[in-house]
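Contents: one structure, followed by commentary.
A single protein chain has been omitted; all remaining protein chains appear in their positions.
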Amino acid sequence: MRHDHIISPKQLSREDIEEVLDRAADIAADPSAYGDRHAGKLLGLLFFEPSTRTKMSFTAAIKRLGGDVVDMGPVEYSSVKKGESLADTVRVVEGYADALVLRHPSEGSAKMASEFVDVPLLNGGDGAGQHPTQTLLDLYTIRENAGLDDLTIGVMGDLKYGRTVHSLAHALTNFDAHQHFISPESLRLPRSVRYDLHEAGATIQEHTELEEVLPTLDVLYVTRIQKERFADENEYQKVAGEYQIDAETLEAASDDLSVMHPLPRVDEIDHDIDGTDYATFFEQAHNGVPVRMALLDLLLEDDS
Amino acid sequence: MRHDHIISPKQLSREDIEEVLDRAADIAADPSAYGDRHAGKLLGLLFFEPSTRTKMSFTAAIKRLGGDVVDMGPVEYSSVKKGESLADTVRVVEGYADALVLRHPSEGSAKMASEFVDVPLLNGGDGAGQHPTQTLLDLYTIRENAGLDDLTIGVMGDLKYGRTVHSLAHALTNFDAHQHFISPESLRLPRSVRYDLHEAGATIQEHTELEEVLPTLDVLYVTRIQKERFADENEYQKVAGEYQIDAETLEAASDDLSVMHPLPRVDEIDHDIDGTDYATFFEQAHNGVPVRMALLDLLLEDDS
Partner (left out) sequence: MRHDHIISPKQLSREDIEEVLDRAADIAADPSAYGDRHAGKLLGLLFFEPSTRTKMSFTAAIKRLGGDVVDMGPVEYSSVKKGESLADTVRVVEGYADALVLRHPSEGSAKMASEFVDVPLLNGGDGAGQHPTQTLLDLYTIRENAGLDDLTIGVMGDLKYGRTVHSLAHALTNFDAHQHFISPESLRLPRSVRYDLHEAGATIQEHTELEEVLPTLDVLYVTRIQKERFADENEYQKVAGEYQIDAETLEAASDDLSVMHPLPRVDEIDHDIDGTDYATFFEQAHNGVPVRMALLDLLLEDDS
């Protein structure tokens, strides 16, 4: 790993990404070979906002490598309440751990914090900013199910505010992927993101209806449309309903389609899909463990 | 262990119970022999409501077996707040762990959740439902102190709402136990529980005063009478006082009497009993560790 810290998916080249995904695949194939690899190593968890999935899977990841965590706990119980700066907090906590995971509501906080510490720092999500380990586990899941090259992917739902979606779209520009974006007019990709993707050479198309592209897709990545985005509840109800999928919707899809979702879902994906071969979202969540193990393994082996 | 999940004490036969208690006794006799037995195994903790004792003793249990935990943390900080269903949560978390403990306020939730996962799930209490590991540690404590057969036990306090008491009473029908139930009229065993016990062939008697049966008891199991159960504070004060015990109360008891309590206690058992040979309630709490180690050991050894 040629990086000291993992801050943004944008810092990762195709080569970097493949290094992580290859390591993750190796781990998934034989986890026990890694079970003692970082015995005695401690991962500091600094979660300034809640996150079940990211926190639990980082915890599982370091423990599956033989290490352990030192957790700051909920911010309500921390010295942050006494007015301590983030820079001070990370400088203290790096003395307790061999690497840090930071989740913080302020965009740019992970980058800033990384400049104050000598141990590897991993961004576990910085508000409207980046969430690189989510992007890597998405890429890993796509690679395992459909391959990253010669890929046709549809991304549907809230494309305006969805950090997850923007990061994934950008990361896919490293590969030979055709990206379709499906959303209501009011929630389409922001102009700046579209510009970035064009600059990076992406092949993208926008749609307001799934049925136009569904049959061509290898992967359908669904995200939640949040009620809070709409001033008018009726408007929300009408729009949201059009971007929910169920078994009937998927009758027009390829048999090999993989349906992904960053979870938690509310009602974007009907439960009648859960038991089908389309459902890839639980596997996707589970992939958080080998992918985070891979990242930690690469960072800690360089560090020792 | 012939069960995949541990949901209710009612699913356990005499043979099942003895398998767990024998293993627990073996562990208690030589804990270090088990110290590495499940190295690398992770127990997922899903506590949707608070529980100091159950959570800490499950944590100690898996760690004393060489394993570790992955904890969802307080539900206020989890993705449940974002509207995720319990079925989705357990399906995600089973990817992070080798077994799960679920505590949840809704009766029946553990059974439901167990139908969605492949790893062993242990019910850590489901509201007004079941709490099988509490029952097993109660049985273990009784067996160690008085034996389970040819037992005369008195159960005193709130017999109407006490889940702990109902489960224990039912489990004791597997053994040759004579059960006395001592409570104010308003808090006696519900008719449905009495019916169940009769159906299971239990020998039970009900009393409003302890002194009638105290001299005959091998075990006195005390539970708390909660103020909230009474509309009238005066009524509560009068009733509660009659079901509190102290050293003077126990002058009429057998020297071999064991006093148990699921804890926490408030003032049902006076502190002047703490230092006596009667006091078995701290030992009872401590038995949570070997009993939960035994259960985890039996479930994980089958699973691997």
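Residue numbering begins at 1 within each chain, and the chains themselves are lettered A and B in the order written.
FYI, a residue touches a chain if its C-beta (ideal position, glycine included) is under 8 Å from a C-beta of that chain, and two chains touch if they have at least 3 such contacts.
What you see is a predicted model, and the numbers here were worked out from it, not measured in a lab.
**Student:** Touching the absent chain in the whole complex: find that residue among A:M56, A:M72 or A:A202.
**Tutor:** Selected residue, touching the omitted chain: A:M72.
**Student:** Would you indicate which residue among A:A28, A:L42 or A:A247 is in contact with the undisplayed chain?
**Tutor:** Touches the omitted chain: A:L42.
**Student:** Which residue among B:I27, B:I182 or B:A285 touches the omitted chain?
**Tutor:** The missing chain is touched by B:A285.
**Student:** List the chain B residues touching the unshown chain?
**Tutor:** Considering the whole complex, chain B reaches the absent chain at 32, 35, 50-53, 55-57, 59-60, 63-64, 66, 68, 74, 263-266, 282, 285-286, 288-289.
**Student:** May I ask you to list the residues on chain A that touch the chain which is not drawn?
**Tutor:** 40, 42, 44, 68, 70-74, 76-84, 88-89, 91-93, 95-97
Keep in mind that, in the parts below, only the chains that are shown with their structure count from here on.
**Student:** Between chain A and chain B, what distance separates the C-alpha centroids? Give it in angstrom.
**Tutor:** 41
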